[in-house]
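Beneath this line is the structure, given in structure tokens, with notes to follow.
Every protein chain but one is kept in place in this view of the complex.
Right, subunit A next:
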Amino acid sequence: MENEKVRIGFYALTSCYGCQLQFAMMDEILHLLDKAEIECWFMVERDSDEDREVDIAFIEGSVSTQEEVELVKKIREKAKIVVAVGACATQGGVQSWGKDKELSELWKTVYGDAHVKFEPKMAEPVEKYIKVDYKLYGCPPEKKDFLYALGTFLVGSWPEDIDYPVCVECRLRGNPCILIEKGEPCLGPVTVAGCDARCPGFNVACIGCRGAVGYDVAWFDSLALEFKKKGLTKEEILERMKIFNAHNPKLEEMVNKIFEEGE
């Protein structure tokens, strides 16, 4: 990649377009232009083409139609590095919160018996269909997440994953603990850091938008135990944890464990 411009594609599946907006709103993007060629990015470039080859493909959104299944497969074929961007692409997004209901039931609630010529699916993360090389977490990701990832890719290196929770950053900022001191259901203990504990910094409990800490150390069980002690039911705990983690394969099993074991 050294002397040539890096070819970038930004692709949208079903989403709010917030990750792209965050990317487009960075003043730093102007400095990037000398080093990059935008092959596809419909939100800003009219001359976009999903069929072009790229070095880095950023994918925002959850896979929510049959057409999007085909699109992610095509992107994988044309891209050297595939980056899943944001809560929808990495975890299925808030639209997965309704995962426990049947798609047909959701459809009926919103559209009634009406027929639309496209085929909807229940929202799923990109990884369900293709290999993803790197993930940017958040709803939306922080600007520094983009800068760090791009910066390392541009020098031919690889960004590291964050393997500690929001609590670490919250403690470093010296915030009072919303979970312990105020008794609110804060998801900071299990959520990937990197936001500088943005919401707890505003006295608002974390809702887990950056997804659960990886490496099999997402302490859904110990946090569920803490919530249980504070009087939350199993359903309430699952609901809250599923806002952004509905597709996490470990969640139900770990929360169930707390309730099966009894007091």
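Heads up, the rule we're going with is that a contact is a pair of C-beta atoms (placed from the backbone, for glycine too) under 8 Å apart; a residue touches a chain by one contact, two chains touch by 3 or more; residues count from 1.
In this text, contacts and distances are computed from a predicted model.
Among the names given as "Protease HtpX homolog", "Peptidase", "NiFe hydrogenase alpha subunit" or "TRASH domain-containing protein", UniProt records the absent chain under the name "NiFe hydrogenase alpha subunit".
Of A:97, A:129, A:148 or A:259, it is A:97 that touches the chain left out of the display.
One of A:27, A:160 or A:181 touches the chain omitted from the figure, and that residue is A:27. The omitted chain makes contact with just one of the residues A:15, A:90 or A:191: A:15.
Looking at subunit A, the residues touching the absent chain are 12-19, 21-22, 24-25, 27, 29-30, 33, 38, 41-48, 50, 61-62, 64-65, 67-68, 93-95, 97-98, 101, 105-107, 109-112, 114-118, 120-121, 123, 139-140, 198-199, 201-204, 207, 209, 236, 239-240, 243.
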